[in-house]
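Dropping the structure in here first, questions after.
One protein chain is absent from this view; the other protein chains keep their places.
Up next is subunit A:
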Amino acid sequence: MSDIIKKSDLSPEDKKMLTKIFWRSFTIFAGRSGGQVRQHGAAFIWVMLPALNRYYKDDPEGHRQALIRHAMFYNITQAIGTYCMGLVASMEKENSTNPDFDPQSIVAIKTALMGPLSGIGDSFFWGVLRVIAAGVGISLASSGSILGPILFLLIYNIPAIICRYELTFAGFTMGESFISEISKDGLIDVFTKCASIIGLMMIGGMTAANVKFTSIVEFPIVGADPVTLQSYLDAVFKGLVPLGLTYGCLRLMQKRVNQNLILVGVLALAIVLALLGIV
């Protein structure tokens, strides 16, 4: 199992099984039938059935044990969770043929993968790819163009689906050594840093484009048009208030203030400013 096999070396049966797992993986978060305790455990079993039914075809007890094993808590970012599914398939294969194999190691590796995989997956897919997709989508959609939502969906989903597909096979062929290898090399750190740079630039850009503040306060000048407070603010630094407001929210969040509370606070702030005649 520790040997790395090439994708082209897979037998047609393996390919068929992994393709089925790939298609089934789209429903992984559909039921959330395990509440908070198990989350997507039952769905994980359903996704893995092409592998479990194949490897434990003549071993009902082994099949039953596998179901019990995988009813545990499961939650990994969708687009990269298939890596775990492919890996589990390869370990179940080993378990079904090798009597010395400890099935507990399947559970152990699965559990160990969830945190790191979701950590990379959430920040990349939610924090970067979706932000890029939404950035492009919102600027088109705010004028009512149907291209906005369509491009949003394409920019997000094409890489996400390719990733989902490739990682199903990668998990099966490369095994658990792959992740530890690239994290030892520091490659993951470089990747995370690069993704964060693009993500932060996009969020900064979107803050400038979407957070809006215009003051209506005017200072009367004798014998000339009144000067607005806004023109003074713009002269200091354009977008000073939106930038300050966003940074303020960020600081509050870093102090673990509830986000919904901050949202209500910002709403209240706007109304107070309106009552004071500032906006």
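As a convention for this text, a residue touches a chain if its C-beta (ideal position, glycine included) is under 8 Å from a C-beta of that chain, and two chains touch if they have at least 3 such contacts; residues count from 1.
Keep this in mind: contacts and distances are computed from a predicted model.
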> Which of "Extracellular solute-binding protein", "Homocitrate synthase NifV", "Threonine/serine exporter" or "PTS sugar transporter subunit IIC" is the UniProt protein name of the chain not shown?
Replying inline: "PTS sugar transporter subunit IIC"
> Which residue numbers on subunit A touch the omitted chain?
Replying inline: 25-39, 41-43, 45-46, 49, 53, 60, 63-64, 67-68, 70-71, 75, 78-79, 118, 122-123, 126-128, 130-139, 141-146, 148-149, 152-153, 156-157, 160-161, 164, 185-186, 190, 193-214, 238-239, 242-243, 245-247, 249-250, 252-254, 259-260, 262-264, 266-267, 269-275, 279
